[in-house]
Structures are given as C-alpha cells and as structure tokens.
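Read the structure below first, then the notes.
Every protein chain except one is present and positioned as in the full complex.
Let's look at chain A:
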Amino acid sequence: MKRSLWEKSGRYLLPVYFVGVLLYLLLPLLLVIPMSISETRYLKFPPQGFTFRWYQEFFASAGWIDATLRSVLIAAASAVLATAIGTAAALVLSREGSKAARAAGPVFLGPQVVPVIILALGTLLVFSRFGLYGSLWGVALVHAVLALPFVTTTVSGALRQTGDTLARAARVLGARPHEAFWHVTLPTIRPAVISAAVFAFFISFDELVIALFVMGQNETLPMRIWADMRHDLTPVVAAVATLLIVVTFAAVFMSDLIQRRAQRRAG
C-alpha cells in the first residue's frame, strides 16, 4: 500500500522537480524581460505600461553602442585565439604516450579553478608594466586564457571519441601530418571546435571583473551595464539584458544543433 503510494507520487514528483529546476534557472532571466518594457524611469516589477523606448535609447546612445561593439570585437578575438590555442593543446594532450603533455594537463584547467579576481589583479600588474592598460587586444588575450580550459576539454572529448585511429589511417594511406590533420582530424572534430568557439566568445563577452581592472575608459558592455546599475538604474539595462538573452540563447541553440547533427552523422 505504502509502496504503491510512493510509485504514484513518484510519477508526478519527477516532472514537478524538473519544472522547479527549470524555474530556478530561468526565473531571474525571465523577470528582466518585462522590466525592459516598463514606462517607469527606474527598474520596476511588475512593469507599468508598455514601451520600446528603452530599446530605442540603447540603440541611440553612443556610449552603449561603443561598449557593445568593443565587447563584440574583444570576444571575437578572444574566441579565435582560445579556439586555436585550445585545439592545438587538445591535440598534443590526446597524443598517446606523451607523458610530459599528460603531466601538463591539469595546468590547462587552472584558469577555471583560480578565482577570477586573482587573475584580474595579476593582469593589472602585467598590463601596467607593459603599457597594455585599456588595450582591447590585451584584454582579449586574457579572456582567451579564461576560455582555454573550456576549449581544451571540449575538443579533447571529441578527439577521444574518434581516437587516434582515423589520423593513423590517414597517415598510413599516404597523408603527411598536416594533411591528416586538415583532411581527417579537423573535419571530424569540427562540431566540437565550433561549439567551443561559441562558448569562448560568450565567456569573454560577459566578463566583468578583469575588464573593470584593466579597461579604464574603454568600457566593455558588462562594464557599461555595471556603471549604469550603480548610477542610473534605468530600464535600458533591462533592455540590454533582454537583447543579450535572446542573442545568447540563439547562439547556444545553434551550437547545440550543430553538435547533435554531428552526433547523428557519427551515428
């Protein structure tokens, strides 16, 4: 009797739990969206009235647009850099019998473990020493460091799946090392590389701490949001946040789609 009650409730419990987790994950995001259309001059929930005014204000403001373009540029550079370096690192790490590489493996996870504020402090010291303060390329370089562990683990996973055998097959059938990589290894890990690049982009795009330390007057988008929240707290912030949510979800969804299609192909 007791067991059957458990079974009955179990059937509903799991979906309820699932919806709970989903709300927990999404609620903060979903709250922002209605606030972006409120007619009030300050952030208010529940919103009052309906207006796109804050979106217009965002697109009309040179400060916001500059910050956005700056962030896109930094994130793009950082993604390219992290993807190239991280993929190369994964290739070395995946090579059988490379003891030194295996010992160095955990180092690649370092940036994910060390608190960002420590990395930011170190970055500040190095940047001021070398005159990189406020440099877009400089901060892109550091953001790439943050994204590296992600790229390396993602691509390593894909490499482990295909293993060495495809590259070996290519070699013994006549391909030189770079040809084997270009014609065989890279195409088979391409989906992982693409999704790693997408994530690397967003790791840089929403990074605040390091940017605050070293960017000074060259505001990035997260810095601009941060400043706005501290001084004005207008619904423009909510409008920006809504735009970011849409763009991010679209990108993640696309990259997921690519992965899935590749998996189906590998079958």
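Everything that follows uses one rule, which is that a residue touches a chain if its C-beta (ideal position, glycine included) is under 8 Å from a C-beta of that chain, and two chains touch if they have at least 3 such contacts; residues count from 1.
The criterion applied here is as follows: contacts and distances are computed from a predicted model.
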Candidate names "Metallophosphatase", "ABC transporter ATP-binding protein", "Caffeine dehydrogenase subunit gamma" or "Heme lyase CcmF/NrfE family subunit"; UniProt protein name, chain not shown: "ABC transporter ATP-binding protein"
Hidden-chain contact residue, picked from the options A:61, A:188 or A:259: A:188
From A:90, A:148, A:170 or A:225, residue that would touch the chain that is not displayed: A:170
Touch list for chain A against the chain that is not drawn: 97, 165-166, 168-177, 179, 183-184, 187-188, 265-267
